[in-house]
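Missing here: one protein chain of the complex. Every other protein chain is in place.
Each chain carries a letter (A, B and C) given by its place in the written order, and its residues are counted from 1.
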Amino acid sequence: MNELPERLVPESPEATLRPGSLGAEAWLYRPIKCLDHGFVYLVDYMGNDDAIVQAARVSYGKGTKKVSEDTGLIRYLRRHMHTTPSEMVEFKFHCKMPIFVARQWIRHRTASVNEYSGRYSEMSNEFYIPEKAVLAKQAKSNRQGRGESLTAEQQERVLALLKEDYDRGHGHYREFIDDIDLARELARIGLSVANYTEWYWKIDLHNLLHFLRLRLDAHAQYEIRVFGEAIARIVKDAVPISFKAFEDYQLHAMQFSRLEAEFISTHSFPMDPAAAEKEILEAFKNKRETQEFVEKLKKLNLLIA
Amino acid sequence: MNELPERLVPESPEATLRPGSLGAEAWLYRPIKCLDHGFVYLVDYMGNDDAIVQAARVSYGKGTKKVSEDTGLIRYLRRHMHTTPSEMVEFKFHCKMPIFVARQWIRHRTASVNEYSGRYSEMSNEFYIPEKAVLAKQAKSNRQGRGESLTAEQQERVLALLKEDYDRGHGHYREFIDDIDLARELARIGLSVANYTEWYWKIDLHNLLHFLRLRLDAHAQYEIRVFGEAIARIVKDAVPISFKAFEDYQLHAMQFSRLEAEFISTHSFPMDPAAAEKEILEAFKNKRETQEFVEKLKKLNLLIA
Amino acid sequence: MNELPERLVPESPEATLRPGSLGAEAWLYRPIKCLDHGFVYLVDYMGNDDAIVQAARVSYGKGTKKVSEDTGLIRYLRRHMHTTPSEMVEFKFHCKMPIFVARQWIRHRTASVNEYSGRYSEMSNEFYIPEKAVLAKQAKSNRQGRGESLTAEQQERVLALLKEDYDRGHGHYREFIDDIDLARELARIGLSVANYTEWYWKIDLHNLLHFLRLRLDAHAQYEIRVFGEAIARIVKDAVPISFKAFEDYQLHAMQFSRLEAEFISTHSFPMDPAAAEKEILEAFKNKRETQEFVEKLKKLNLLIA
Partner (left out) sequence: MNELPERLVPESPEATLRPGSLGAEAWLYRPIKCLDHGFVYLVDYMGNDDAIVQAARVSYGKGTKKVSEDTGLIRYLRRHMHTTPSEMVEFKFHCKMPIFVARQWIRHRTASVNEYSGRYSEMSNEFYIPEKAVLAKQAKSNRQGRGESLTAEQQERVLALLKEDYDRGHGHYREFIDDIDLARELARIGLSVANYTEWYWKIDLHNLLHFLRLRLDAHAQYEIRVFGEAIARIVKDAVPISFKAFEDYQLHAMQFSRLEAEFISTHSFPMDPAAAEKEILEAFKNKRETQEFVEKLKKLNLLIA
């Protein structure tokens, strides 16, 4: 199992005829620490913003143009969800994360993965211990999120019990391996899902942005969001025009359903919040959806403050 | 979390114009127990052996023919790895398995999965306890397998430690949930990878057979092989002609590399085992590959007994 | 090559324990004519609206509930793009279409296809002749669409030339096959992309709705939109709740970019159209995006009429 490495700069750059990205080069082999023992770093990449323009222009039978037109094209493509050209850019990362994070991560199927094997090699003594600040009660409003903070005493208690589990579990693992010579594939089954694993992960830009949209979301579990944010820093530098377009047209976009659009088109704004809520509920007949729409109207300053 | 259910027969069959499979119907909602708390059962399916013929014949512009010709076509398609027609058949299973098994399983990407969520719901108190007979030492010859048995005392020791881990882990989990109201997504991080999870899993026949080829293999971890065998029983009844062809041309097929084929074509058989091994090693310059080839020659009775 | 078939009802329904959909049953083997020689019909399906609820609830550890709650869940899932449960439903179609339509269609990669083979079988004498009403000039505003109508004379001319191409091409094909016995895989290379082909196409509901979102769009080429509309009719009856949710939250949804949302939140509405356009252009510095935003504001009645 790999420790958080220093930046491992290869002895010297190589000459290549391949198009590069200065932003990506600066991130190669330069780990970003994530959680207590985890990391993410860029191992390799292919392509840059120009590669997207180049692929899109094949469909148009033309070469590259001025920077302003290229930027416009990239933004146009993303605005209208013409995403195939962004599949032409690839990123390869080396990542280390707790098993429960890896389990959420791997649900993204359109990526290539080579994971550390607990059948072939020994599992490390690294387990995720949350920082006190991120320990929180079950959210009331959201069945899968966190709500108010724990008391200091509760925080201590949680961490103490977790450490006890980890220590005991790892102690037993070592006894299985060292004393009994139990097959590794069996010895590891008592270890917790907080145990760290690691993998090589390769994915194209289109699918990576989809991953980021889900994993940067406030509803994603904090522990995977940390990895999403680390990756976003790298991607933002590697393909700055594409990433900006992604932020503008997807990450920070706002969507209105048919009913919501109809409601707006048949009312005058700004509306009184209480009146709006009442009318929306009547139209939508769904509390949750009403709540969601009221939130959007607030953000747009279409309700009287 | 679902217990091993009795067969849950829907009140009464429905009439359908869809083609069915008697073999598949008999397995619907009929769980096969796997390991101590796991199960697999068929939830739904689409298509049968005929559906493969029908799809293949479109490419040929013809309808179905005699049974013998249909069987011949299915076998021909598989023998020559024309696998697209077998994508036309689908199976949907409900499966319950330990997390470490689920982690191996999900590496098969061309399937659809909906898994029980430990963020949304509470994890059960079910953890995999191996039967004594399957506890074994690390294999000497194979870095990722099992070798000789443990002593009775060692078996007791392993099971005692595992149970201790599970009980303590689950006790802490309950304290997190019941006393501290810790967010479920955090409370579960101390639970072991032997904890059971469950999912709906939908996959087409082509990809399912690929799954089975890997997971029925003697090198697959025993705990996932058990699930592979349960699924194989169902598939064998659902599409008997295709499954037989799969056994004949893939599962029990034997492959010879270019070097192996050249060796055979330039020697007379049967050969003396020692002479064969020596000559092969000289030709291959690779111990492991030599070993593998000698094994194959033995199976074919091409070495003097 | 298959003619547009009458509804081919199997002799009698079969009994099955599988869940069915009355809406889907009614469409089985019942072709919808598309263009002059094409068709689409439903060959088989798996699952229904309930299957989505069932798969989603596994993640939640619960069974099915009341209809109103099920509907609410399906709509919630789609509103928030939790699309994996809708992968649990499958449709299989037999489709016949011109080659240039097939070429656009097959860009949707997450589907299974078995196509009629021009290497193995003879190509038919069926070529797409557009109706006069759909012949149109190149669009001025849109590089890949149609604009104003042709004159009656131009219509005649276009159809006459196309027919000449088809007849001559097919005549040569027959000579290649019948007189020269040229290999079929070569004989067909002079045939036009208007020649009809056919295939079996199997796809899950999630990917099918993505297909429909692109192919029902006004910017899709008319000739593939016709097929999209035929398929939409079938899907709407097969999974009515899911299809309604798709219409409400995707097909007829409206999206605002970060800049657009910011513009709305910092202005009072309704605005004067000219003033709005001027201000938006200043903020966006992009003519096309300004145009697109003005269109949206009009639809929402946020500009003074």
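Following the convention adopted for this analysis, a residue touches a chain if its C-beta (ideal position, glycine included) is under 8 Å from a C-beta of that chain, and two chains touch if they have at least 3 such contacts.
Nothing here was measured: the structure is a model prediction, and the numbers come from that model.
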item	value
Listed residues C:A15, C:V67 or C:I106, member touching the removed chain	C:I106
Identified contact with the non-displayed chain, of C:F176, C:Y200 or C:F243	C:F176
Interface with the unshown chain - residue positions in subunit C	98-100, 102-103, 106-107, 109-110, 113, 117-120, 128, 130, 135-139, 143-147, 150, 154, 157-158, 161-162, 164-166, 168-169, 172, 175-176, 180-186, 188-195, 221
Residues belonging to subunit A that touch the chain removed from view	1-2, 9-10, 13-20, 25, 28-29, 43-47, 51, 54-56, 58-61, 84-85, 87-88, 90, 92, 94, 112-117, 120-121, 198-200, 202, 204
Chain not shown, touching residues in subunit B	72, 75-76, 79, 84, 107, 247-249, 252-261, 264-266, 268-270, 286, 288-289, 292, 299-302
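The working rule: only the chains that are shown with their structure count from here on.
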item	value
Per-chain Cα centre nearest the global Cα centre, belonging to chain	A
Identity of the chain that, by mean CA position, is farthest from subunit B	C
Where subunit A and subunit B are represented by their mean Cα positions, the distance between them in whole Å	31
Gap in Å, rounded to a whole number, between the CA centres of subunit C and subunit B	36
Interface hub residues of subunit B, defined as touching at least two other chains	113, 117, 120
